[in-house]
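A quick write-up on the structure given underneath.
All protein chains but one are shown at their positions in the complex.
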Amino acid sequence: MPLFEVRALTHFFGGLRAVSDFNLTFDGGELTGLIGPNGAGKTTVFNLVCGVYHPTHGEVRIDGRSLGRLYPHQVTAMGIARTFQNIRLWPEMTVLDNIRVCHNYKLGYGFLDTIFQTSRYHTAEKGIGRRAREVLEIMGLRDHAEELAKNLPYGLQRKVEIARALILRPKLLLLDEPSAGMNLGEKEALIGLIRWIRKEFNLTIWLIEHEMRVVMNLCERIQVLDFGQTIAEGTPEEIQGNPRVVEAYLGKEVG
Amino acid sequence: MTLSIFIQNVMNALQWGSFYALIALGYSMVYGVLLLINFAHGDIFMVGAYIGFFISTFLLGAYGFQLPWKLSGGLVIFLTFLLTMALTAGVGVAIERVAYRPLRRKGVSRLYLVITALMVGLLLENGNLALLGASRRNFPELIPKVLYSVGGVNFSNTKIIVIIVTLLVFVFLQTVVLKTKWGMAMRAISYDRMAVPLMGVPVDTIIVMTFVLGSSMAAVAGILFAVSYPVLEPYMGALVGWKAFIAAVVGGIGEIRGAIAGGFILGFTEIFVATVFPSTFRDLIAFGVLLLILTLRPNGIFGIARRTKV
Partner (left out) sequence: MLVWFCRMKQYSLTLSAFLFFVLVVGLSWAGTLSSYIQLVLMFVGVNIMMSSSLNLVNGYMGEFSCGHAGFMAVGAYAASLVTVWCFTAESVFGPNLLPPAWAVVLFPFILLFGGVIAALAGLLVAIPSFRTRGDYLAIITLAVNYIVKSAIENIQPIGGARGFMGMARVVNGMKEVADIPWMMIWTWAFVFLTVLLIKRFVSSTYGKGIIAIREDEIAAEIMGVNTRRAKMVAFMLSSGLAGLAGGLFAHILGYINPGSFGIMKSTEALVMVYLGGMGSLSGSVLSAVLFTLLLEILRPLQLYKWVVVPFILILLMLFRTEGLLGHRELTDVFPILKRIFGSREEVHAAF
């Protein structure tokens, strides 16, 4: 049974076919890229997988279970975590709280425990605090734990986003343009970081990326979307040589 | 219900719907441009009615000193409307300038603006009460009342005037918003607050324009209301204002059509509820219906859901 499977995923926005007949299978441990020109429907695919939109046709399965019409938080609890194209941290919360809140997917106590501060509450909160600090430590963010998320520099905010996804203990991690807005040095560091967390957490990673250097360096397989259609699929070398991909990005040569 | 009573009720509903619609327009336009619930707007309606009262009494020569020449009835009506609209617009713009603009410049959360608006409303109500006292004012008979009776249906000329003026205002505003450069800028701001100033649109001027239009419409509503129900008191704008606001939202806030539609829906619901149930049930059922509409169509009738990009 594959870890993750997308079958014939199709989505309409009104009359616009944003994604059509998208297919994908992960057996576990892959690092795959999803590329394509602006507006090709890449983020829509991620949104469909996360339960932000529900597909018009087709289905998404994780561990053999169909996601159906689950809410995003339920999808998250099933092991899919993501980051966002334009950073979506909670700006007025501390970095530590940003991480802690994500633990709502598996809280271990209820409302009444909160109010009466039962021993169950204390145990669970201690565990959550410890895990949050662990993740911060791993991501090298320990010194920023008490800072407000909005006060961090851009590169660190991206790291907090990844840390936030990691505390969800995902099986599949979706990264939406992780290198956007980074300089060359930061991009190099990012490539190293992604490789490292994949090994450390035994993750399957699926990323959207515009920066070819990052994609070609990182990914073992790449899928190319254009106008919602999968136009190519293969190893980085195959993709680089594919005339349809060049055409989608640069346009057709006239004459 | 006989047909004549039914028509009578329709007339009443149209009249009340017109009041709500005219006030709702101001809420809706300000909201469209500023995303601000201008809770003071109901009280601007009240201010408009009072200004109209003073101007018309003055022009009709009811004060100590007479104007050197006698004005014809039509001219009095015209001048009253014009001056009242101008002065009320001035009040609206002044409020924007003194209370809202500094806050906007600070770039604070919209909720603080809303609270400020609430306070401005209270200030207008109670300031009026403190200045002019609690005694009610009787609005002069600006437009001589004529009663018509057609096939058993009785109605006054004021009802007809109210309805016609509202429709004219609707057409006028719809033209302004859809056809003129100003209107286009207003709509552009409500679509994209960040880009519009960069495109060279003078945002502050547009905002002032919006307040001028909204407040003068409230002034029109104020005079028309006072002509139909000639008793003025400082709190007259509070309840009507809240209701008009709800009407604006039901219609889809930020939309001219929505404000008109919402106003008439509220008018019809209120009048027809009162024909079936005791009149004390009017608010209960009217608000219940509005709540139901909002639950079924969370963005109002003409409102478009703004998708947040993920």
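Should a chain be cited, it is by its letter among A and B, assigned in written order, with residues numbered from 1 in that chain.
Simple rule for what comes next: a residue touches a chain if its C-beta (ideal position, glycine included) is under 8 Å from a C-beta of that chain, and two chains touch if they have at least 3 such contacts.
It should be emphasised that the depicted structure is a prediction, and the values quoted were computed from it without experimental measurement.
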item: Which residue of B:61, B:102, B:152 or B:202 touches the chain not shown here; value: B:102
item: Which residue of A:11, A:42, A:103 or A:159 touches the chain not shown here; value: A:103
item: From B:7, B:60, B:118 or B:167, residue that would touch the chain that is not displayed; value: B:118
item: Which of A:23, A:66 or A:114 contacts the chain that the document leaves out; value: A:114
item: In subunit A, positions touching the absent partner; value: 50, 52, 71-73, 76-77, 81-82, 84, 88-93, 97, 100-107, 109, 111, 114-115, 117, 121, 124-125, 128, 164-165, 168
item: Positions on subunit B where the hidden chain makes contact; value: 31, 35, 37, 99, 102-103, 106, 108-109, 111-112, 114-116, 118-120, 122-123, 125-127, 129-130, 238, 242, 245-246, 249, 253, 278, 280-281, 283-284, 287-288, 290-291, 294-295, 298-300, 308, 310
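Heads up, the rule we're going with is that only the chains that are shown with their structure count from here on.
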item: Subunit A-subunit B separation of Cα centroids, rounded to whole Å; value: 49
